[in-house]
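Following this message is one structure expressed as structure tokens.
The complex is shown incomplete by one protein chain, all other protein chains being positioned as in the whole.
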Amino acid sequence: MKKILALVMALAMMLMLVACGPAGNQESQPPQSGGEQTNPPSQGGGEQTNPPSQGGADLSGTYDVTIWCPEAAVELTKTQVANFNSSNTLGITINATVEPVSEADAATNMITDVSAGGDLYFFAQDQLSRLIQAGALMKLGQGAADYVRTNNEAGSIQAVQSGSDLYGYPLTADNGYFMYYDKSVIPEEHVDSFEDIIADCEAANKQFSYELENAWYSAGVFFGVGCHSDWKTDDDGNFISIDDDFNSDKGLIAAKGIYKLVSSPIFVNSANADFASGSAVVVTGTWNYSTIKDQLGDNFGVADLPSFTVDGQSYHLGSYRGYKLLGVKPQSDAVKGAVLNQLAQYLTGKDCQLERFTNLGWGPSNKDAIADPDVQADPTLNALWAQNEYSVAQPNIHGSWWDIAKVITTDIKASDGSDEALKAALEKYHASLEAVFEMSDEVRNAFTVIGAVNGSSWDVDFEMTNDGDIWTSKDAFEMEAGTELKCRQGKSWDVSYGDPSTESGNYVVAEAGTYYVQLNAATGEITLVPAE
Amino acid sequence: MSKNENTLKRHMGLKAANRISNFFVYLLLIIISVVWLIPFIFIVLQSFRVESTYQVGYVIPQQWGFDNYLKLWNSDFKVWYLNTFIIALASAVLITVIQLCMSYTLSRFRFKMRGPLMRFMLILGMFPGMLTMIILYRVLSDLGLTQANAVPGLILVGVASSGMGYYVSKGFFDTIPKSLDEAARVDGATRFQVLYKIILPLAKPIVIYTILTAFMGPWGDYVFARYVAFGTSSGYNVAVGMYSWLTNDQIARMYTTFCAGGVIVAIPVTILFLCLQKYYVEGVTGGAVKG
Partner (left out) sequence: MKQYSDLEFLRLSKWQRFTYKIAAFFCGIPKAIASLFWTVVNLIKTGCKKVADEFMDIVTTFTKGDWKTKVSFVVMGFGNIARGQILRGLLFLAFEAVFIVYMFAGGGYWLSMLGTLGVQGPTQDYDPLLDAYTTHYHDNSFKILLYGVLTIFFIIAFIYTWRTNVKQNKLSEQILRSGKKLKSGKDDLRSLVDDQFHKTLLALPLTGILIFTVMPIVFMILVAFTNYDGAHNGYSNNLFTWVGLDNFNTLLSWQGGNGGGQSYSATFGEILTWTLIWAFLATFTNYFLGMFVAMMINKKGIKLKKLWRTILVLTVAIPQFISLLYVSKMFARNGLINLALMDLGWISQPLPFWEDATWARVSVIAINIWIGIPYLMLITTGILMNIPADLYESARIDGANGWQQYTKITLPYMLFITGPYLLTSFTGNMNNFNVIYLLTGGAPTNPAASGAAGSVGYTDLLITWLFKITTGAESQYYLASVVGIMVFVVVAVISLVVYNVLPSIKNEEDYQ
């Protein structure tokens, strides 16, 4: 038999091809054998008895739903789904599979294969834009969005927002950090002062765990001195721009604050429950509460972050305030989509959030749940809320920012602490940012010279630097008499200045020479400064 | 007389030197053994610790008990263990068959495509396997063999690509004299009979070696198994399931449970390995070096 091998191989491959190939309709829709997306609505719900008619929103039926939640919450979520089944008045029965998937890994897992992902899933808010971009989050309809807006605290609403739309349901408002400390090392009266705490630790040869080499923690120091780092996203979850002033003079103060700790031998870059390994202070969040309580026993202390002093002025350490969210996977069956929204609203409602608080210690985002007296009495949540005053709600942040920003602390640590060195670290960070992202305000506010200058013909923007409202071109230009030019802002014609008295509206050079172009942005007046 | 004395002295000197050097060798071997054993002793001891679940600075538990093993019993660990066991068993059988077919053929037969085939596979082997993870996932997902059905999926991928690892057993077959085959062929045996009646009995060490390595492989498979079974606990193997216990958010609660799980996983594999050690050694020395 000459070529039976070729035949057998080819046949085997072919069988596989046939098994996975399209099952008929070739025009525009290759079938998706992976998930339930392509099933027509009448099949999507499994044993659904009454397919919804065109006119009525009948949701009754049985639905297979996969829910991803952190391991600790699996049992509770199962109970809550059972409660939903028995309590809802719409005739919905959820047949839920609850899988333990950490909220930190949700995006990675969803992006692996959206069609095989959970229908509802818990995720940490910094993954929002990645998930939207991957097509893994269902946009909330008008009613659902209103529901979220009325019932949740303001920051949590911002956390599920991209552009003008909402993409998920807030689950918790406790994803922030504050300070746990060992009362036997840090006396009560010292907890407000960063310097005192560092001194106490050094004296007792104990460590200070503060994960400053992680931008989630280090950015807080900058927020504490009044810096900002804001991101803008469009409706599709794409990042438009960043507005960031960590390299300003205020940023320098923050850098000095960071230097105070990282230059000390007691600094430990960690946010774990480190008391067993010699730390006296740990900056971390509610998730470490039980371990730390266990480690410290009677010496357990918790407080908001302290203040540090630079040039006689005191600055409270700031922080990021984050949220855990519940996402709904996009569905091609509208009815199932609606059912999932109902279930998500139930799971993020007041009762379920309170249950999570009682059983897991998760701080609620629902306004009514926050008002609950038990919640109000919780010591760690109180520390968190005290810190909230100095915290910034975490916006949607581009994934690579974390990597860019964490270098700040590494560089500060490596520096000698001088103003120049610290400033250089911040400028380096800023340059990295600029290389990757469009800098909104910087670019938008800057003026440039454009015109028949330096051999260009209204096609090149020449940079200007400013001192207050006075902008001066970086280079001097050799110009003929009659050369026309203008100054414009943000390289667009929305704001531009010339000379209103001329026919064209452009500024016209009167006398040939080499000049710097100077603009008073307050008055719009252009003057030429002869170069030496 | 004096000459004799000298030789005697030298002899005694040698003996003494030998004794001294043996002493140092023993010392070194004991140190090495301690270093090698310590982690495993620690892991066993810590699996019996009851008083706390996170990492501490001592090894001997203050309070002994089976709490961690109980915790394992009440978790999905049973499912993961069974999954891994099934994968290991199926792999042991199927991979052995495939690899032996492959290596025997390439060692014994001379056919037109043999050279190009071996060179082609050598080149293929230079591509990092990690690269194909995404696409293999998709293929499995189209066959419905991911997540809850990850077990057959992992077996399929493991077995299908196992032909690439023929080197060791080919090296072994190369050491069996070809004259045996030829004699049998002259006596009128078919190729199949030669394999079945003459070669296989001689190849017992390499067969056992292949079975053993194929069986042990799945117990440590993490990356691809995680990718295939993502987000579905019932499809995990032990490595995927237990890995999450040592992540930052769980280690404080699950560290000692991990130790207990580690013990349960390691015991059968280790016992099997130690029993078959002889064959393993013959396999690696006979095959690995010359392949």
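Order of writing sets the chain letters: A and B. Residues in each chain are counted from 1.
We take it that a contact is a pair of C-beta atoms (placed from the backbone, for glycine too) under 8 Å apart; a residue touches a chain by one contact, two chains touch by 3 or more.
Bear in mind that the values here come from a model prediction, so they are computed numbers and not experimental data.
Check B:Ala184, B:Ala229 or B:Val265 against the missing chain and you find that the one touching it is B:Val265. As for the chain not pictured, it touches chain B at residues 18, 21-22, 25-26, 28-29, 32-33, 35-37, 39-40, 42-43, 55-59, 98-99, 101-102, 104-105, 109, 111, 121, 123-124, 126-136, 138-139, 142, 156-157, 159-164, 166-167, 171, 174-175, 177-178, 190-192, 195, 216, 219-220, 222-223, 239, 242-243, 246, 251, 255, 258-259, 262, 265-266, 269-270, 273-274, 277, 280-282, 284-286, 288-291. Touching the omitted chain from chain A are residues 1-14, 16-18, 20-24, 26, 28-30, 32, 37-38, 52, 56-57, 59, 108, 111, 114-115, 130, 133-136, 138-139, 141-144, 205, 207, 213, 265, 268-270, 272, 274, 276-278, 330-335, 337-338, 341, 399-404, 406-407, 410-411, 428, 431-433, 435-436.
Basically, only the chains that are shown with their structure count from here on.
Within the complex formed with chain A, the residues of chain B that make contact are 52, 54-57, 137-139, 141-144, 146-147, 227, 230-233, 244, 247-250, 252-253. Those residues of chain A that touch chain B in the complex are listed here as 16, 19-20, 33-34, 66, 68, 70-71, 99-102, 104, 109, 112-113, 116-118, 272-273, 276-277, 287-288, 291, 294.
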